[in-house]
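One protein chain is absent from this view; the other protein chains keep their places.
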Amino acid sequence: MRAALHSLRIWLAEPRDGFALAAFIAGASILGIAFLVMLCGIPNRYRKFVVMSVTFVAGLFLSLEFLLPRDVVSAQGLVFSIGAIGLIISLGFAAKSAAARPRDIRGLGIWLAMTVASTAVAYFASSLRAIAVPLTTLSKSLTTARPAVGDLAMIISSFAVLLGILNLFQIHGRAVSRRTQGWYNSAAFFVAFFAILIVGLVMDWRQSQLAHLEPGSPAFTTVSRANTINSNLFQILFRGFLTSLESTMFSLIAFYIVSAAYRAFRIKSAEAVLMMVAAVIIMLGLVPIGASITSFLPESGIFSNLRLERISYWLLIGPNMAVQRAIGFGIAVGALAMGLRIWLSLERGSFFDRQL
Amino acid sequence: MGVFEKLQNLDRRILYVLLAVVVSAPLLIRPSRHPGIVLSEVQSAYNAVDRVSSDKIAIISTVWGAGTEAENGPQTEAVMRHMFQKGIKFVVLSWDPVGAEITYRDGSRIAKELGKHYGVDWVHLGYRPGPIYAVVSGMAEDFQRVIDHDRFNKKLKDIPLTRDVRSHRQIGVVVEITPSGTATTWIAYFTQPYGIPLVYCPTAVMAAEAYPYLDSGQMAGMLNGVIGAAQYETLIGLGNSPTYAAAAAWSLSAAHIYIIALIFLGNLGFLTMRSRNRVGGRAGR
Amino acid sequence: MGESNQFANQAVWIVEGLIAFFILHKILSARRGQNLFIRRIAGLNVLDEAVGRATEMGKPMLFAPGLTGLDIVGLQAMAILSYVVRHAAKYGTRVIVTVADAVLYTVAEEVAKDAFAAEGAPEQFNSEDIRFLSERQFAWASGVVGILHREQVATAFYIGYFYAESLILAENGQMVGAIQVAGTPATTQIPFFLAACDYTIIGDEYYAASAYLSREPTLLGSLVGQDYGKLLMLGLIVLGAVGVTVGATWPHSGAYELFKNYFLSFFPRGMW
Partner (left out) sequence: MLNQAIKTISDNATGITIWCGALCTFAIYSVLYKENKFYRLFEHIFIGLAAGYGVYMTWSIVLRPKWWEPMVHNGQWYWVFAAVLGSMFYFMYSKRHVWISRIMFGLFMGLAAGGMFREFYELIFPQLGASMKPILNQSAADNGVIPNVFYTLQVCVFYAILIACMVYFFFSFEHRNRVVSSAASAGRWFLMIGFGAIFGATVMGRMTLFIGRFNFLAQEWAPQVSPGLSHYWVWVAVAAGIVLLAVILKRHPNSSNE
């Protein structure tokens, strides 16, 4: 049986060409459509289960690849850790039940028994051999699969590129068809969209043509002349419009900071004073003129620490570093919590909650 | 209206024009004097790049697009110039379609200037859409398969520089040039697990957040915005040539003093208004 | 250093195992009905006032979830959106939602529809008010600026993840004279919101706000579990600090040797 399966796999993976290729692609597409129709046919009550299990399995990939032991020693370490966690948790529950319900001996007894069991697990961990082999082979194969998963994730997510576009087409298409006020803006949207898309694709097409033509031949010169015209048009659209528009958009903020500095930033509270003082010191400390304000102080020795750039640098590597790390710890634990909730589909937010 | 009231509600468009005036002088005079001091994280960034051994290549990962070219552009050019000068082979991997085009154009300009050749001294891998963690974690194990081709769709195995780059073992340093928080993905999936130094070139807004990673050694060095680029230029021998980064550093000085004056002015009016506790909608809003 | 810290070790299993246990245990007990306490952060009172202001002025409100897609921050923004919309439905105030992610766009539409229906005013839901502007950061920001000016918005909520465009929104909200309430875990934008908005929900408070608002068991349990996790990390740091200080004073003592092998070595100090 295994040999048949193996030869089938070889036969399927065999690259096809010409008519056979078209047939295989058609066959595969029909298979795909059948799969989609089958998906549509799944009754309502199983749908949430399908989504949850797909999410769970997808989450297993990177977590197991990282968490599973790589060799016998680390396998024993894993069992020891499971014992240690069991010990800590059961001690915690034992303490909690003793405090909450002092007379409940039976409850306390259960947790104490759990404590003993966990210590046993931890203690005997180093003698276990058998479980190591399957776990380590699984984790190694997951690591070797990582490039394939990375590759596929990039390709399949690229298919989603049109998601946002369809939406924009809907909005601007409606504006153009109904001639609503300012419809010419939406028309400009379509012109811009197709202009850069077509010029780009033609540029690729020309370049692939040039790659096949033999340099110096007449066909080559005509195609390369067309290619230079096309890439010049592309440069006009790309550097002339797209990059200029985006960088000008970004630079708008400088103006908004200027007017915000003047109108919006008010020292309403002592906290705002502290923030503003720190901000001003950092701003002056980083730029050349700022540093020259305190350039009269000596270069080294105690007083050199009062130079503006020194204070500014100390603020950055001292208090600021501690604050950013504290915020970072909070966000990291938050990300772990959110990861668990998504992976185990515990998320009760309005999105997952509805009947799928 | 007294002087105070006039100072209180300057038309914001006057402020905008004043900004252009304040900023313009250094940009036009093009001073060649670079900022005097070099922060220690810029020096350690230089050392991390300089120490890359000849049998390894560097990855310059650019996440920026045209929007932050004014900050990330000089950083990218300074690092590329340093690698060309030192003969360190590098690949550029762009996660923004617009940035891919700009970094290629800058790279080829510097390569031509320093007589370096595409495919031998440097390769541009073009744009990858991500998800970044999937591509980066996959790349660490099998570089050829995940990246597969360069910006001209030429297979990596046919390009001399990337022919024998198999996985993370052939990578000597990762330089992450970004306006957003993508460095943590490199730390989690590439540089920290495999012990590869990460040089971080953020826009200034992201710099303050990175100091814990410098303190813990997860980042080998950092270029803080265009000031970091200007300081890096002094380390690679551009100390007295009139570069954009040097001019920008002096323009920045003027702009900062202008902003601080505006904050002071705005609050001066606000405080006097409040002390005179005049009834008035303006102070309340 | 290379291969050693690439995969999990005892410290990882125990520490991350405990944190995961705290979080899952608290979530499951919250879902079994146990009442978990979350303190009410100051930002929430401001949310209510802001909705009240828009109702008085009879002008619409703007809810901008930033550039977030269907990720952690986006889901939490939807929980806060649901709260804001239910409040608005009570007073019949319009809520314009400007989205920058096609996926979140459909979610926002459903969240608003459900919220209006939950308040018994399904007819108030207008799908035109849920707008997908653009996936490009600055095209989206300029779209929001256009809406701020055209609709003369009374209250603006910036709830979600923000990048460079935060100040454009806050500044234009200021020009239009709107009350602005921001909430974001994006530490790089918090200073600007602090300086320009009427109130800013900072960092982790963002997650606490959505948990408190929705009283939703998973959010509450997760937040309480996270507090335990932070306590564990604080404990590790204090233990490590004491150990390292002891080590600094008696560098060659047996105790320090033990401490280094069984504790300190699991927290690699990085390479440089």
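For reference, chains read A, B and C in written order, and residue numbers begin at 1 within each chain.
In this section, a residue touches a chain if its C-beta (ideal position, glycine included) is under 8 Å from a C-beta of that chain, and two chains touch if they have at least 3 such contacts.
The model shown is predicted, which means the values in this text are computed figures rather than measured ones.
Note that the absent chain touches A, B, C when the full complex is taken as a whole. Of the listed positions A:109, A:134, A:298 or A:318, the one in contact with the omitted chain in the full complex is A:318.
Only one of the listed residues, A:73, A:95, A:138 or A:201, touches the absent chain: A:201.
Of the listed residues C:115, C:190 or C:213, the one in contact with the hidden chain in the full complex is C:190. Mapped onto chain B, contacts with the missing chain fall at residues 11-14, 16-21, 23-25, 27-29, 67-71, 73, 97-98, 100, 126-129, 131, 133-134, 137, 148-149, 151, 153, 184, 187-189, 192-193, 203-205, 207-209, 212-213, 215-218, 224-227, 244, 247-248, 251-252, 255-256, 259.
Mapped onto chain C, the footprint of the missing chain covers residues 5, 8, 11-12, 16, 36-39, 41, 70-71, 102-103, 106, 133-136, 138-139, 142-143, 145-146, 149-150, 164, 167, 175, 187-188, 190-192, 194-195, 202-205, 208, 211, 223-224, 227-228, 230, 233-234, 236-237, 240-241, 243-245, 247-249, 251, 264, 266-270.
Here is the rule we use: only the chains that are shown with their structure count from here on.
In terms of which chains touch, the assembly is arranged so that all chains touch all other chains. Here A is the chain whose Cα centre lies closest to the centre of all protein Cα atoms. For the interfaces B-C and A-C, the C-beta contact count is higher for A-C.
Centre to centre, using the average C-alpha position, chain B and chain C are separated by 28 Å. Inter-chain spacing, taken between the CA centroids of chain A and chain C, is 17 Å. Annotation for chain B: residues 67-68, 208-209 touch two or more other chains. Looking at chain A, residues 246, 249-250, 257, 259, 263, 265, 324 sit in touch with two or more other chains.
On chain C, the positions that touch chain B within their shared complex are 1-3, 5-6, 137-138, 163-164, 177, 187-188, 269-272. Within the complex formed with chain A, the residues of chain C that make contact are 7-10, 12-14, 16-21, 23-24, 27, 70, 72, 75-76, 78-79, 82, 101-103, 105, 107, 110-111, 114-115, 131-132, 134-136, 138-139, 141-142, 164-165, 167-168, 170-171, 174, 185, 187, 191-192, 194-196, 203-204, 207, 214, 216-219, 222-223, 225-226, 229-230, 233.
In the complex of the two chains, the chain B residues touching chain C come out as 44, 48, 67-68, 179-180, 192-195, 197, 205-206, 208-209, 216-218, 220-221, 285.
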